[in-house]
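What you see is the complex with one protein chain gone and the rest in place.
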Amino acid sequence: MTRFNAWNVFKNGFTGQKNWDRQWRDPVPKKEYDIIIIGGGLHGLATAYYLAKNHNKKNIAVLEKGWIGGGNAGRNTTIVRSNYMLPGNHEFYEHSLKLWENLSHDLNYNVMFSQRAHVSLYHSPGAKDGAARRYNIMRLHGTDAELWDLDTLKKNIPHLNYNDARFPIMGAAVQRRAGNARHDSAVWGYARAADSLGVDILQNCEVSGVKRSQNNIESLETSRGTIKAKKVGFAVAGHTSVLWQMAGLGNLPIESHKLQAFVTEAVKPLLDHVVVYGVGGAHFYISQSDKGSMVFGGDLDWYKSYAQRGNLPMVQDTAEAAMAIMPCLGRIRLLRHWAGVMDMSMDGSFFICKTPLSNLYLNAGWNYGGFKASPASGWYFADLIANERPHKHVQNHNLERFEKGINIDERGAGPDPKLHG
Amino acid sequence: MNGALVPIQNCTVDMIRIKCPYCGERDHSEFTYGGDASIKYPALDASESEWTKAIFFRENIRGMQKETWHHTNGCRLWLEVERSTITHEIKSVKACHPQIEKITKHK
Partner (left out) sequence: MTSVRKEKYGKINRDKVLGFTWDNKEYFGYEGDSLASALLANNIKIVGRSFKYHRPRGVMSCGVEESGALVTIGSGSKADPNVRATTQELYSGLIAKGQNAFPNVNYDFGGINNYLSRFFAAGFYYKTFMGLPPFEWGKGTGIWMIFEKIIRKAAGMGKASREPDPDNYEHANDFCDLLVVGSGPAGIAAAQEAVNKKLDVILIEQDSLLGGNNLSEAEFDASLLQNQLESSGIRVMSRTTAFGVYDNTVVGALERVTDHIPNPNSKLPRQRFWTIRAKHIILASGALERHVAFNNNDIPGVMTVNASRHYLNRYGILTGNNIVITTNNDSVYQTALELQEAGSKVTILDSRKNINLDLPKEIDVHLNTLPFSINGRKKIEGLDVCKATDKNNKNTIICDQVLISGGWSPIVNLVSHRGIKPIWNQENLCFVPGDIKENITVVGSAKGIWNKNDCVKSGLVGANEAMNTLGIHKKEISFPSVGGWLNPIDTLFEVKSNKFPSKSFVDFQHDVTAEDVRLAHREGFISVEHLKRYTTLGMANDQGKMGNIIGLSLMAEQLDKTIPEVGTTVFRPPYTPVPIGALTGRNVGKHFRPLRVTPMHQWNIDHGAKMIEVGLYQRPWYYPKKNETLSDSYIRETTIVRKTVGICDVTSLGKIAIQGPDATELVNRIYTNPFAKLPIGKARYGIMLRDDGMVMDDGTSWRLGENEYFMTTSTAAAAKVMSWLEELLQTRWTDLKVNVTSVSEQWAGTSIAGPKSRDVLNECVLDSNEISNQNLPFMGVLQTKLKDGTPCRVVRISFSGELAYEMYIESDYAHGMMDILWESAKKYDGCLYGLEALGALRVEKGHVTAAELDGRVTIDDAGLGKMASTKKSYIGSAMRKRGVLNADDREMLVGFFPINEKETFNAGTIVCEKNNIQGQGIGRITSVTHSPELGHWIGIGYVNGGLDSWKDVTLVGADPVRNKQMEIKVVSPHMIDPEGKRMYA
């Protein structure tokens, strides 16, 4: 496969761009694979890539019901950060951030990870202390984290609402290594890299049935025929429950909720950081894409849904939250908004774990955090499938944790999935 | 490729309207979504495992489901709503409390 680099871009300029290869093949499904990952989103593709790369697995397929990256991979606000606090979570997300830092080189695909700093505003002394706890724990794990006082914040981002904000801005908790990335290119980068290691990416291959014995999955019925598998991994985010029940496994600690994202018309550089805040019942995050669009989002739409569509009141809420913090956004025009289906878990943390079936592995429960998690999700999930035991960082991220009283609840919101945004 | 058509992704925007049996039809923004109305909460002295199942595990229905909504900015009734989680179409609304349901039905 032609490598991606400036030299080949230059060369192709003279050959009419004719010498680029297909970025991933369109293979005919084999009758059987050693490992099948269901879900051609970022998590599924990353899992296949790390299975092939880190664990030298050969006979792998990724099954995607539509086109790769068509779900939440393409419906998020592309923020990458590791400001998680609880044991396991922090190690996991920091590992993910480290993978992001070298992902373009690793995949030979520019995923445009821009470490432009994640700036989380605080609006009260209590919120500052809460942020200090979280960011102290990050520092004590060797992760970069700092607090900006108001002056530092003003110097860095002069055009926030320091004058008449309903909730005065007092400062910010900052992770400089965090930022945003280009979501589609991460999908294509993983697909291309996995494909080049021999992974079969099977698009338009929807799983319609799971054939199993008492303890095992034997084969999958798909829109492209029956495919046998020695091991199966689920990585289908908001649709996990559907697949889980197809395998006859009953209920999961997951509810599907929708989250909207918003994009404006492109303008010249207006915001050089990722800015986030939550106060007064509002929750808001914004950054500017390299193309110039302001990309932002807010809370869940609050009710359970499998529909990739947002509701109007939440559009207005999010616009209010935007203006509250950046009053100059009033004249910027909203171009598109859409919704993704989130697999909200009961404590806001994910599952990378074994299941009641001996050859089925589960990757789900990503809540709001799926995009940034993708590299680590693939890495740890591949590790689990290959070694048939969880890595110590994800040893508690299983389905039994609720009965065991293990609480991985970053927000402390309790067992109400809609509150874990 | 399989020759399949590209699925058209549903991209409409919601404006759910809920017919509160007490107040009449209102925008969903007046209400707060509760959760799965089919959950049978065990007795207070039931076992941990019964409670674990009730609190933490969900059928997460893709289709018509019974769910609770609280008319927070209205009459403050808790309502049982039958709604599709795919299309958001609402089939029925009634008060959760059986006695209140009887009264409001005739309203």
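Each chain carries a letter (A and B) given by its place in the written order, and its residues are counted from 1.
Keep in mind that, in the parts below, contacts are C-beta pairs under 8 Å (C-beta built on N, C-alpha and C of every residue); 3 or more make two chains touch, one makes a residue touch a chain.
Being a predicted model, the structure only gives us computed values, none of them experimental.
Contact with the omitted chain, checked across A:337, A:354, A:372 or A:418, is made by A:337.
Remark: the residues of chain A touching the chain excluded from display are 4-10, 12-14, 16-18, 20-26, 66-67, 69-70, 74, 87, 101-102, 104-105, 108-110, 112-116, 123-126, 128-133, 135-137, 139-142, 145-147, 158-159, 161, 163-168, 173, 182, 184-185, 188-189, 203, 264-270, 280-282, 288, 290-292, 309, 311-312, 315-316, 319-324, 327-338, 402-407, 409, 411-415. What chain B contributes to its contact with the hidden chain is residues 1, 3, 5-6, 8-17, 32, 34, 37, 41-48, 50-52, 54-56, 68, 70, 72, 76-78, 88, 95-100.
Just so we're on the same page, only the chains that are shown with their structure count from here on.
Within the complex formed with chain A, the residues of chain B that make contact are 1-2, 4, 6-7, 9-16, 27-29, 32-33, 35-36, 48-49, 52-53, 55-60, 62, 65, 67, 69, 85-88. Interface residues of chain A, counted against chain B in their complex, comprise 26, 66-67, 70, 203-205, 223-224, 239, 241-242, 245, 250-256, 301-313, 315, 337-338, 346, 402-403, 415-418.
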